[in-house]
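For reference, the structure discussed in these notes is given below.
Subset of chains shown; positions unchanged.
Labels A, B, C and D are assigned to the chains in the order they are written; within every chain, residues are numbered from 1.
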Amino acid sequence: MANIKPLGQRVLVKRLAAEALSAGGIALPDTAQEKPQEAEVVSLGTGGKDDDGKTIEFSVKVGDKVLISKYGGTDVKIDGQEYLIMSESDILGIVS
Amino acid sequence: MANIKPLGQRVLVKRLAAEALSAGGIALPDTAQEKPQEAEVVSLGTGGKDDDGKTIEFSVKVGDKVLISKYGGTDVKIDGQEYLIMSESDILGIVS
Amino acid sequence: MANIKPLGQRVLVKRLAAEALSAGGIALPDTAQEKPQEAEVVSLGTGGKDDDGKTIEFSVKVGDKVLISKYGGTDVKIDGQEYLIMSESDILGIVS
Amino acid sequence: MANIKPLGQRVLVKRLAAEALSAGGIALPDTAQEKPQEAEVVSLGTGGKDDDGKTIEFSVKVGDKVLISKYGGTDVKIDGQEYLIMSESDILGIVS
């Protein structure tokens, strides 16, 4: 499979289908102006550095199911499947 | 119950019904351009770090009743109930 | 009485009536584009932290009469009375 | 007389009449898009703090005649006289 290593504090995620959402007990209201969407973290970026040069740890890990802002990130298709590259700071929360 | 752990300095809150508001002695004026709303803190985020890498403490705790800006945060429905994920800095105050 | 503890460097203030203003010798011009208003500090917030983690002292104290920007802050009604939650930095000065 | 202590790095100034200006040798062109105006410093604020917590000294003192930007500051009337509360950084220069 072709692979993408996100640069810096970015992550690669894959949107989860709406069916998966209701099965997992998470549903997203139709009326919200900006609906978050559920996705799964596929790979972490090369990492960022803070002002003192220390590596910033990611708060998510591969396999985490996350809520992401609907409009964040950039779409990319790999081997026929759609993914999103987005800044970790655009992830709202981890679903468990 | 499905669960959401907010990322960083975000919190998960649940809006309180208007009835609860007047019962508690807090009412919100109809005429204000941006009306704050009362909500209850359901869970705290993974936490933020300051410039020196020290963890930033949350000023609210789970169960706190808080006033939130009407337009802050992002709606999300969990197990059929509506919640809000929002930055702690968008919480105006704690109701007691 | 229901109570609100503002979060961070915010304060809770109560607008003073126009009558109180003229009695106190402070009057506000009708022609100014942004008229300041007189108010009384009701409670201080939980406080802010500077870059080194030290608590930032409030420059106002409870009971201070202050001039506030007309458009700053957020209205909130507590036990039937209107208050404002606003950042301390939106307070222009202390009236004495 | 009612009194106002400006908050932080703000100052309270009183505009000088146009007559005073020409008498003092300072005249302001009619054609300039943003005309500075002459004013007198009435009182200094509570003072600001720099990043290291040290007090920032005011560069003006009470009684200084200053040039101020026409659109800076907020009008306030005290005991029937108009004043301006403005950030010291909006003062362009000291007239001597």
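Everything below uses one rule, namely that contacts are C-beta pairs under 8 Å (C-beta built on N, C-alpha and C of every residue); 3 or more make two chains touch, one makes a residue touch a chain.
Here the structure is a predicted model, which means the values were calculated and not measured.
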item	value
Homo-oligomer size of the whole complex, from 4 visible chains	7
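By our rule, only the chains that are shown with their structure count from here on.
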item	value
Approximate Å spacing (C-alpha centroids) for the pair subunit C, subunit D	23
Residues of subunit A engaged with two or more neighbouring chains	none
Touch list for subunit B against partner subunit A, complex	1-8, 10, 12, 45-46, 49, 51, 53, 74-80, 82, 85
Subunit A residues within the subunit B interface of the complex	24-29, 31-32, 34-36, 50-52, 54, 59-60, 66-67, 69, 88-89, 91-96
